[in-house]
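Here the complex is missing one protein chain, while the rest keep their positions.
Labels A, B and C are assigned to the chains in the order they are written; within every chain, residues are numbered from 1.
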Amino acid sequence: MADPRSLELKLESKVDSVDAAELIVQGLAREAGHPEDEIDHLGMAVRESMVNAVTHGNGYSAEKWVYFSARVEKDGGLRVGIRDEGEGFEPRGVPDPTAPENLLKTSGRGLLLMRALVDEFSVERAEPRGMQVTMFKKGPGAKRG
Amino acid sequence: MADPRSLELKLESKVDSVDAAELIVQGLAREAGHPEDEIDHLGMAVRESMVNAVTHGNGYSAEKWVYFSARVEKDGGLRVGIRDEGEGFEPRGVPDPTAPENLLKTSGRGLLLMRALVDEFSVERAEPRGMQVTMFKKGPGAKRG
Amino acid sequence: MSLNVGVREVDGVTIVDLAGRITLGDASSGKLRETVREILGKGAKKVILNLGDVSYIDSSGLGELVSTYTTASNQGAKVKLLNVQKKVQDLLQITKLYTVFDTFDNEADAVLSFS
Partner (left out) sequence: MSLNVGVREVDGVTIVDLAGRITLGDASSGKLRETVREILGKGAKKVILNLGDVSYIDSSGLGELVSTYTTASNQGAKVKLLNVQKKVQDLLQITKLYTVFDTFDNEADAVLSFS
């Protein structure tokens, strides 16, 4: 049983915020008893999503915030939310980076990695603007589906 | 040898920021190879200092920030800075909580704990206002003095 | 970050089992305070706080322990500590609160100490 806890932060649009979010999530996952490789995976997914919010979303703007939230559930399940204040984008319009014609591109792999590294993932337009990413990693005791 | 890295954050004056700072510092200390009990001690000291900045310093004000910084040195030494935007106070004026007449007070033990839990500690008035706390925990390989 | 509080009685001694963290800003401090007030209201004079599952405490939490102690004293009751983890023990040492609280590693000894 994990101690349920949650936190919400308003973070600046810079790389230090990416590091901060990753360290926070890793710490919560470790406390909740997740195994080391799952902690790494969740940390990577959060890193990718924070990078997108800071760069593509907010364009490193000092006037725009990244809204970060993390919640540890009773069974150790961990839900992370990341919202930016950018223009937003159409996720279905993003090309598949594993398609042969895209394999040698130097970017475009972030969303693919996020989806692969957590148990549940969603990305949708937020109100009044920007994108909202939500990810969930099951508790350490939960059966993997 | 630890990877030198550092981060600077502007945090809201609320309890979630206390938790965030503690988790970040614990994560950096763990990465830098500090032993578990030292990680706990550093985390506690950071927690106490953040609580003071958020409560006594900024009074939970939405208009005031806590400026948090952490730097991991090559040998794993970890320096943490916490600055608030409050009225400030005179550290020498704080009564000794271990004096018999203060032992049953329900508060006043934060600064004592911070000093005891890290290797170097300072608290001084900041410009243009507020207090600046700096703490340092030696790298895991460093001889304890 | 929650504190779980359970109450039981052994040989006329009220044992409060605490599990979790006692820190600023969560409901934990309120819960401890309220439970102790209730117990004292029912006339308890011998109280043991079992900290065996308290993994973390900060200076606010230490303040709560002291508050419990003085509230009890004012009503002629006594509070002792049981199963204090190393981490918490260190803090009692630094703050000299170990001079205020009787502490025990064994429940039977703690209960017997009241008679």
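Worth pointing out:
Note that in this section a contact is a pair of C-beta atoms (placed from the backbone, for glycine too) under 8 Å apart; a residue touches a chain by one contact, two chains touch by 3 or more.
In this text, all values refer to a predicted model and were calculated from it rather than measured experimentally.
Considering the entire complex, the omitted chain makes contact with A, B. Across the interface with the omitted chain, subunit A contributes residues 15, 18-19, 37, 40, 44, 47-48, 51, 55, 97-98, 103-107, 109-110, 112-113, 116-117.
Annotation for subunit B: contacts to the undisplayed chain at residues 3-5.
Please note the rule applied: only the chains that are shown with their structure count from here on.
Chain contacts in this assembly form a complete graph, since each chain touches every other chain.
The interface carrying the most C-beta pairs in contact is the one between chains B-C.
Work out the mean CA point of subunit B and of subunit C, and you get 27 Å between them. Multi-chain contact residues of subunit C, defined as those touching 2 or more other chains: 1, 26. Residue positions of subunit A touching 2 or more other chains, listed in rising order: 5.
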